[in-house]
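As you look at this complex, bear in mind that one protein chain is not there, while each of the others sits in place.
Going in written order, the chains are labelled A, B and C, and every chain counts its residues from 1.
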Amino acid sequence: MNTTAVVTIKLFASLAESCGWRERQRALAGETCILDLWRTETGQPELPPRVLCARNMAYCDARTVVAPGDEIAFFPPVTGGSHAG
Amino acid sequence: MNTTAVVTIKLFASLAESCGWRERQRALAGETCILDLWRTETGQPELPPRVLCARNMAYCDARTVVAPGDEIAFFPPVTGGSHAG
Amino acid sequence: MPVSVRDVAFEPYSEVVAYQQQRFASAGAFGASAVFVGTMRDFNEGDAVRGMTLEHYPGMTERHLEAICQDAAARWPLLDSLIVHRVGEVEPGDAIVLVAVWSAHRAEAFEACRHLMEDLKSRAPFWKKERLVDGTRWVARNTAGYTAGQSEPTKG
Partner (left out) sequence: MPVSVRDVAFEPYSEVVAYQQQRFASAGAFGASAVFVGTMRDFNEGDAVRGMTLEHYPGMTERHLEAICQDAAARWPLLDSLIVHRVGEVEPGDAIVLVAVWSAHRAEAFEACRHLMEDLKSRAPFWKKERLVDGTRWVARNTAGYTAGQSEPTKG
């Protein structure tokens, strides 16, 4: 396995809790999009509409193809700012 | 002259400067409205549209009739708050 | 909803902190605070400004500031509001006005704070006279608010 053909996958917040992990490295096997990673790592066939994804810290579409060295993140809708509005 | 039949007249800001006085007491001679006071005290026939008036610290119309003991004020448009917007 | 008119310089954020501490006994009572501070600039209408004299109508000014706060409290679900306004001889960099609003949620804090400032500018009896290099001028109107107005310098 080529060590550069690896991606980092991160989960945050309720998603990390429900899946039971926060970060993993995975080797890429051929052309892989973010949705493919989601399916493989969580066993869920589709990305729920409320789950957001980011590639290298930028929001992106789940059909985006990943590249070796990428950091891919999945997380629930963001809730920063003041408390309850 | 009945000492209660007196009104206090105040000018502020550029109006006080251009008229050369800030406060006067005047005896009332019969029914008098604020515009009458303006005419008598400044010699100007009309209240300029940019001059505001107040009776007992409340904005009012120049046709308002004054009562003994009233405090009547004339002043230019207000410019409080932050500097230049 | 305290209001005050000061003839000496004040530090606006110290006022906010001090009032907040004595007003809200329990931490966690409010979720949002919106604060506006208007400061004297050293430049206006293209001229360097050395200082300013802020005149008010003692009695009527305070009464109108209180009315402005009461109107905002009737319109939005506010926990409290605070207005401090400077008068007298003001130097560049001095705070002229402080408006602070506390509420449960952010929307009403933002909206009420803005409204208080606009209301203050249009209703409260204050007048500004700038000291320029070559004389003084009365500031004729406030600009850049909800509707942009026009200043009419009368240098003398």
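Throughout what follows, contacts are C-beta pairs under 8 Å (C-beta built on N, C-alpha and C of every residue); 3 or more make two chains touch, one makes a residue touch a chain.
Model, not experiment: these values are computed from the prediction.
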item	value
For the chain not depicted, the shown chains it touches	A, B, C
Option touching the unshown chain, where C:R6, C:R63, C:R106 or C:K129 are the choices	C:R106
Omitted-chain contact residue, chosen from A:A5, A:C19, A:L35 or A:A54	A:A54
Absent-chain contact - pick from C:R6, C:R23, C:R63 or C:R114	C:R114
Interface with the unshown chain - residue positions in subunit C	11, 13-14, 16-17, 26-43, 49, 91-94, 104-107, 109-110, 113-114, 117, 143-146
Residues from subunit B at the interface with the omitted partner, ascending	81-85
On subunit A, residues whose C-beta touches the chain left out of the figure	10, 12-14, 54, 57-59, 73, 75-85
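Keep in mind that, in the parts below, only the chains that are shown with their structure count from here on.
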item	value
Pairwise touch network: line, ring, star, complete, or other	line
Chain pair whose interface holds the most contacting C-beta pairs	B-C
Interchain centroid distance [CA atoms averaged], subunit A/subunit B, Å	72
Centroid spacing, where centroids are CA-atom means, of subunit B and subunit C in whole angstrom	26
Contacts with two or more other chains, residues of subunit C listed in rising order	none
